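The excerpt is restricted to a subset of chains, each kept in its original location.
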Amino acid sequence: MVKVGIVGGTGYTGVELLRLLAQHPEVQLQAITSRKEAGMPVSDMFPSLRGRVGLKFVEPGDAGLSSCDVVFFATPNGIAMQETRALLEAGVRVIDLAADFRIKDAALWEKWYGMQHACPDLIAEAVYGLPEINREKIKGARLIANPGCYPTAAQLGFLPLIETGLADVTHLVADCKSGVSGAGRKAEVGALFSEAADNFKAYAVPGHRHLPEIRQGLELVAGKAVNLTFVPHLTPLIRGIHATLYVRLTGAVDLQAIYEKRYANEYFVDVLPQGAHPETRSVRGSNLCRIAVHRPQGGDIAVVLSVIDNLTKGAAGQAVQNMNIMFGFTESMGLQQIPLLP
Amino acid sequence: MVKVGIVGGTGYTGVELLRLLAQHPEVQLQAITSRKEAGMPVSDMFPSLRGRVGLKFVEPGDAGLSSCDVVFFATPNGIAMQETRALLEAGVRVIDLAADFRIKDAALWEKWYGMQHACPDLIAEAVYGLPEINREKIKGARLIANPGCYPTAAQLGFLPLIETGLADVTHLVADCKSGVSGAGRKAEVGALFSEAADNFKAYAVPGHRHLPEIRQGLELVAGKAVNLTFVPHLTPLIRGIHATLYVRLTGAVDLQAIYEKRYANEYFVDVLPQGAHPETRSVRGSNLCRIAVHRPQGGDIAVVLSVIDNLTKGAAGQAVQNMNIMFGFTESMGLQQIPLLP
């Protein structure tokens, strides 16, 4: 059994981590921290967990995190980087669900996140936790930068075409749509039901923090600079991301075969049959990414459709997948929930 | 391993049965029938099941149902009664998720369902599959009438007050609200997104088929006639039933204690702490019923709030619970999914 601590469990990635870890056969939930809610039973805040999670929120200082085997940070950006060094030095592995260790260029991170980085040296050590790219590195990692939700859906969709050199990387478009849970469990007017329901809009078109993360991932694979236009949208669902990717092809190609081959051995990536259109609910509550690829009207543009549950494969599920790899468990352990449909 | 057949698996109770049974450690899915879709892989219709259910829909005649240990009917009303006798005679147990065997008075059934009953003698044998009332009878049953969704939520809410004789049964009110999946996966204008979203309405106020079913259940417990007003409403959620029950109390009573005692040993009934308000999402995708009980302004009216997922505890989950009891499995086997929140 692995002893697990969670820092900052009052948000949506926190409750999703709890849902998954409470069902994981090799996990012993040790502590979950919240300064604000210390003393409150977790199941008072999240009644879905009644009878399944007996913990109360505790002050970080009382959580005994240094005696855990692994600590998940489900905190706002900028928290994990303050506390990671001490945990690592105590022999605790760390999985950060926030963005603190995702961008390798500290200066670039500081520009996009608007704060100084507390431990640039640890960025170098951190492994970007996208198992479909970095599985081997994850196995031995002490510190995982768990990918963002948009970056997971977009990279898994783009990768096969970039790895094979078939994409014109000077003109990539990622038109992405997210459910509202991506905005977190924060009291903000824009995420109110009466604002977000029966409504659709783009946001952050001039620049979204996931742009440098996706670009970094694609450039590592491409081996050169890529030109990516990334437009996120808010759509009235709770969970789900749909990435629609537009790639100009540089040559003749059997798209379907390339995708099927690339992901043939991936438990959590499902390439749909030719002509299909994945829908977000087909992965709701699961750690799956489903992908379909099209070439409309026989033209030179490939359209890749990639869907995930932003809270699962886009956050907590992928974090558990990383934990499984780090600790030598079967990669799908505790992550075999069948999507909830309808 | 129990060999399981499903008759009529193209609706929402069908896909929910498949989701649950595919994860059940003691179940071997043998066949699922659909005249209309015979030959189609189940996962083509329900992509959530890709990689998890390999079956194709088959013609009923090709399903080998008589070699199953148990057959679930997830069919429209009036089908199961045609086929049950032959299955029972072949030694197959039957769980009917439709209404064919729910009403003990065949004439009453025929009045409400508008057709002649094909086997009134089997009605007598059938056990009403509400485990919290009929657990012992279910153990030995060959034929289970799986309760309706509204009747499950309403009866579990009313029972403690009626069993203890504290309810004035001459004036019971059940104001119930259902998600749209309760209308089934049928192409009908009234269940279209553009009709049902951002909208709320009552329906069938003059009389709904679940009225006689709830009344029968309450009268069996009360030992006398009850006067029940039942009003169902359609609310824009996918899954979930919320029953708000109004009961005039006949004497002084510690409501909270009565409910907690009644359900102390029930795995799937969760009595919330005093003052709580259960929400439908707290049971989404799970077999739980959560109940809270109030006495507003210290008056003589008890208000009972009871929530279930209409497709799980209100249909497929309860059917699997019944199967577990019938075959001597742990009652919660395969039914321990943590509700999906948010």
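Going by the order they are written in, the chains are A and B; count residues from 1 in each one.
Note that a contact is a pair of C-beta atoms (placed from the backbone, for glycine too) under 8 Å apart; a residue touches a chain by one contact, two chains touch by 3 or more.
Here the structure is a predicted model, which means the values were calculated and not measured.
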item: Copy count for the complete homomeric assembly [2 present here]; value: 4
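Just so it is clear, only the chains that are shown with their structure count from here on.
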item: Intercentroid distance (Cα basis), chain B paired with chain A, Å; value: 36
item: Residue ranges of chain B in contact with chain A within the complex; value: 12, 15, 19, 22-23, 46-52, 181, 185, 197-198, 238-239, 270, 272, 276, 278-279, 281-286, 290, 311, 336-342
